[in-house]
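Note that one protein chain is taken out, while the other chains of the complex remain in position.
== chain A ==
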Amino acid sequence: MRYQLKPLGDQAVIVSFGNTIDPETHRFIKTFTAHLHEHPFPGLIECVPAFTTVTVYYDPGLWIQENDSRLPYDHVCETVETILTALPEQEETAARFVEIPVCYGGELGPDLEFVAQHNGLSSDEVIRIHCEGRYLVYMIGFSPGFPYLGGLSEKIAAPRRSSPRLVIPAGSVGIAGQQTGIYPIATPGGWQLIGRTPLSLFRPNMEEPSLLQAGDIIRFCQISEDEFKFWMD
């Protein structure tokens, strides 16, 4: 896969794989990220996968040698290129499948009606279409555990709210344009809220603090208000 390297400040490099958001680019990014995770090179701090890029954070201190005219950035780029050249293109890694139970509509999803009306559908049809989809977690960003999902049906797309809500409760499931997502922690936001999940997406005291990882496939399934309350207890 073709790539480009460019600095992000003086302690990180962005490895960029073109300009299109698609599953193939994503698969390669996933392979590359997994490789860096399993075989970290000296000086690697962490790497952050996104839609079309992987950003590699490094400690320039580990690359300083006496009488070396080359800079830490040059060394890191060389290391990254060596890794990329040797990386198998087609390595298929099994995606984790995660089901997200959602209680749709009512107080937990105050904008479900709006999304239905906007698309000339009934609320039940919106729920059915939302649950039928299989969504790929392209990346986690914006806030801890927040998944950027691909795969929302055009039939239930809806514009953002004209004025954002000051607080969106944790677990809220929303739609904005062609995207659907879940708010892991209470934040302000402008998405249309169609329901809420009782699952914690961000669990700071657990070994794996984020329920979701880039590369996961998720599916939403409908639960009743009683089930929601049961889960929350």
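A few comments on the model shown:
Keep in mind that, in the parts below, a residue touches a chain if its C-beta (ideal position, glycine included) is under 8 Å from a C-beta of that chain, and two chains touch if they have at least 3 such contacts; residues count from 1.
What we mean here is this: contacts and distances are computed from a predicted model.
One chain of this complex is left out of the view, and of "ATP synthase subunit a", "Antagonist of KipI", "ABC transporter permease" or "PadR family transcriptional regulator", the protein name its UniProt record gives is "Antagonist of KipI".
Interface with the hidden chain, as seen from chain A, comprises residues 6-12, 14, 16, 19, 21, 33, 45-53, 55, 57, 60-61, 64, 71-73, 139-146, 148, 184-185, 187, 202, 204-205, 209-210, 213-214.
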